[in-house]
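Of the protein chains in this complex, one is absent; all others appear in place.
When the chains are written out, they are named A, B, C, D and E in that same order, and each has its own residue count from 1.
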Amino acid sequence: MDTSLILQNVLTPPVLFFFLGTIAVALRSDLEIPAPLPKLFSFYLLLAIGFKGGLELQSSGFGIQVLQTIFAAILMSLILPIICFGVLRLKLDVYNSAAIAAAYGSISAVTFITAESFLENLNLHFDGFMVAALALMESPAIIVGLLLVKVAAPKQRANSKTIRWRAILHEAMLNGSVYLLIGSLLIGFLTATHNPSGVQKMQPFTGNLFYGAECFFLLDMGIVAAKRLPRLLKAGSFLIGFAVAMPLFNAFIGVFVAKALSLGPGNALLFVVLCASASYIAVPAAMRMTVPEAKSSYYISTALGLTFPFNIVFGIPLYMGMVNKFIPIA
Amino acid sequence: MDTSLILQNVLTPPVLFFFLGTIAVALRSDLEIPAPLPKLFSFYLLLAIGFKGGLELQSSGFGIQVLQTIFAAILMSLILPIICFGVLRLKLDVYNSAAIAAAYGSISAVTFITAESFLENLNLHFDGFMVAALALMESPAIIVGLLLVKVAAPKQRANSKTIRWRAILHEAMLNGSVYLLIGSLLIGFLTATHNPSGVQKMQPFTGNLFYGAECFFLLDMGIVAAKRLPRLLKAGSFLIGFAVAMPLFNAFIGVFVAKALSLGPGNALLFVVLCASASYIAVPAAMRMTVPEAKSSYYISTALGLTFPFNIVFGIPLYMGMVNKFIPIA
Amino acid sequence: MDTSLILQNVLTPPVLFFFLGTIAVALRSDLEIPAPLPKLFSFYLLLAIGFKGGLELQSSGFGIQVLQTIFAAILMSLILPIICFGVLRLKLDVYNSAAIAAAYGSISAVTFITAESFLENLNLHFDGFMVAALALMESPAIIVGLLLVKVAAPKQRANSKTIRWRAILHEAMLNGSVYLLIGSLLIGFLTATHNPSGVQKMQPFTGNLFYGAECFFLLDMGIVAAKRLPRLLKAGSFLIGFAVAMPLFNAFIGVFVAKALSLGPGNALLFVVLCASASYIAVPAAMRMTVPEAKSSYYISTALGLTFPFNIVFGIPLYMGMVNKFIPIA
Amino acid sequence: MKRLDLIFSDRELDAMLKALDEGGAPGYTVIKHVTGKGPQGAVSEDMEFTDLGANAHVIVFCDEKVLDKLIINIKPIINYYGGVGYISEANPI
Amino acid sequence: MKRLDLIFSDRELDAMLKALDEGGAPGYTVIKHVTGKGPQGAVSEDMEFTDLGANAHVIVFCDEKVLDKLIINIKPIINYYGGVGYISEANPI
Partner (left out) sequence: MKRLDLIFSDRELDAMLKALDEGGAPGYTVIKHVTGKGPQGAVSEDMEFTDLGANAHVIVFCDEKVLDKLIINIKPIINYYGGVGYISEANPI
């Protein structure tokens, strides 16, 4: 059954365009999406999922399950990095462990989007408030990562800089991508409340265009991820194993939390994907600033070079299988 | 009543995204729309309003009111800069006064677009020929600005350059943005006349997408305007007062002209917005070339840093209030 | 009748926007579409025609006519460069002749797209498999060009480099644009087979938006082509004559092959346009790498500065006239 | 040989390149979309969407004799519109 | 006069420009979207969509005295975050 889900996932345009990008790199084609076009699509996707999430949040309201789920999501982004840190410390120093741990506690918006498309393809319902969970999981993981450095690092850090908490909280909360996502969520919410005709006029942009833009962006992500993979291979088998095993483990925990929250299968999958995915946007930027001792090629290559493609291709259908198994449809 | 209009204006996606941009700057988020993405949206918006204006111009034809309105608009772009110049000379030298005056005689396409969206939101009708007025108000103001320098400046200009009229007319008429707007207007007109199926095939691009693209562009404009405001504050209270009071005054004149032209409330608002808005695209480019003695930070900061946001947020609903008061609905 | 077809072609948005671009250059307006925006539209158009072609290929299947047509198209891209080479050798050296010949054996995707829009405007049917022909005509012409150099060039090439066939085949087959086109074709095909709901969700992006994006891109192509024309004029009357006469001759051959293939008028026009158009994307890149002795200004200016505008404005309706004349409607 | 670095508003790029061509520059390299700060204030990327643009950075490698002619040609442009120009030593590989 | 070339991650651009301003730089020129390779590995254009960005190349023309102050200001940034700085001779036209 899982293989049929995997096939069903692989033969959709977004995943096929992702493959097209990776194969371009493998065959050494000179296909390249020049900057800042990827940023255009990245901003567009954040704006659109934020806006749509806001609309749906308004129609679903803030019931008890909504609040519980968001709370649980934030909790996951605080706890998962600590587990990851424990695993990573088996082989890596404090700085690299903390930086990678923060990435895996945080989320990947593109993985989330791909999971939404996967659900739509299966005609499974999911709710807009999951976008709020997405938006709120980026920052806490960053802060946990820094706390881990503070607690576990040798008292005399080589570059003896005291951690400037103001700057870090600023980076964690007001990072451009996080800010755009949360802002669009609020705007979607306000628009749905006060200006229903505005909702309709946004639809061609934030709604109809979304799937195609997602494909274009995944084409680029395929190129970028495939270029990162060799660097991960250089980093050795421990990190390679980590980049596949950790998402599976986090997903496993996610399934049980989703079950405890009594989420329906659609929301449950999204919750699991949030747990299983790793950030390559806000977290690396924050880590570079605050833990320059960590190798950026480590935390970017693991999250982007392997975990991201793994989730896009195999992870999402696997997690769906897990959800189907552990959360029986009512 | 005006406060309800202001609220109704503020709670629409375009204005909310404009706020999102300004708040990003205020909170020092690193959100930034990298070049040339803003240019993409700017070109798109000009192409789309031009094209749509051309379509409607074809269906409305060139009746007496159309010609009268366009003529009156051009007249305003000749007279208003002279009034502005008089006011500015109270505190500023000839060069800076002329450059700022030209900006305020000219127009802001984005303000115009936002006013159109505002009208659509109120279900008020407006006509495509107003876009022709928009297109034709950019160049005359530039020429008046230069004439003011020629007449009022000391006979021996420091950089003793004779004004090269050919180059200036060229700049005023064939500036990229003005050219694209007028060209798209003509293409819309020709397409509506000769190729109705082409009109329909353009609709998803120039029509459906418009509102969303406007929001994205206003997000950027919010960032840009908020970055300019501090420079204006440095320039002192005279210019700050000017940037708010002058649009109001110009709007006031605009209302009476609109009344004299017997424009309906929709067209009247657009006419007033043309009078009240100030250019930060074609005029600065022309002024930099021809009046290098003027400080570009003055004419850009006033038009972009304060008048533009003021119009977007408060001006448009205020002017609507004025229109409603002075132009009773038939 | 041809004049009416020409007029009907000229008064459509894509061709009008192309004119708008050329006139901007003629009037020395500073209108300019900054990089990488043209690349965005170029990629978008390749992705969209590829995807749509793949969908239609799936529904039409690989019948005998499909295979025959594709085979004939490849044959044309092998034979036409040899004829062109013979003509060019009257005045030019081996290197320049081979490079230009390769360009004319290959195709121009934008000319193809414009021809498709022209057919839609006339309500004439055409098939998706023509896109497969388009995709497969780029590479063979490159290889013939290089074979011509190998056979006809003086035994001791000044830059005594042996032709590195691996690198050349790579360049010919895996050039970014060719790769994206073929990849999107395959993805369209796979999606149509396995994921019909995905087809529908792509439609707003690859379908509805296409015409507008085509117009925007042709605006840029108008600017680019008009900037190239002066360089062609400098290159002399032989190349000017060649850039107009050769497409006509190739079109003539194309019509008879299309007749022999019993293509309907729509497919026939597209086939003729493939023969008559010249490449300014994949071929120049390959020629620069492998025949640096050839002047890039020659092969780019002929294909882009004259043949391309000629085809867009006059060629397509002329070829339609030829098709109508020689291929009577069943 | 000499290296000339010019930085100025890209509105003046065409005029500047014409001046270089007429002065006999053997070639030049242009970097657009450059920002910066100078006596006339800051130039930022976020104004590039207006037709004011950003700065251009032009590099010319040439002989000393040519350089003298170039400077005569470009000085008026820089004096009128602003921008800076610097000379250093450089030798071809 | 002197020319100072600084190349570093554009995440540090604001801090660097602040350091230059405070050190009394008479102006500077910024080229963004620059890539490269250094002791800390390669920086490529394809990561610009993340908020990590690419490199920035900053050029300052200034007097030797100012230069000394600038170097004091920027050294800590480069030591902490990486990047390179080089000095050469240059004279205004």
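In the analysis below, contacts are C-beta pairs under 8 Å (C-beta built on N, C-alpha and C of every residue); 3 or more make two chains touch, one makes a residue touch a chain.
Remember, it's a predicted structure, so these values are computed and weren't measured experimentally.
Although one chain is hidden here, its contacts on chain C can still be listed: residues 32-36, 38-39, 41-42, 159, 161, 175-177, 220, 223-224, 227, 280-282, 284-285, 288-289, 292, 295-297, 300.
Against the chain not displayed here, chain D makes contact via residues 1, 3, 17, 21, 26-33, 59, 61, 88-93. In the full complex, the hidden chain is touched by chain E at residues 4-5, 7, 31, 33-39, 45, 55, 57, 71, 74-75, 78, 84-89.
Going forward, only the chains that are shown with their structure count from here on.
Under the contact definition stated at the top, the chains bordering both chain C and chain D are B. Counting the residue numbers used at the interface between chain B and chain C, under half appear in both copies, so the two copies meet with largely different residues. Our note on geometry: chain B versus chain C, Cα centroid distance of 41 Å, whole angstroms. Chain A and chain E have Cα centroids lying 33 Å from one another. For chain D, residues touching at least two other chains, in rising order: 33, 45, 51. Among the residues of chain A, those in touch with two or more other chains are 32-36, 39-40, 175-176, 204, 208-209.
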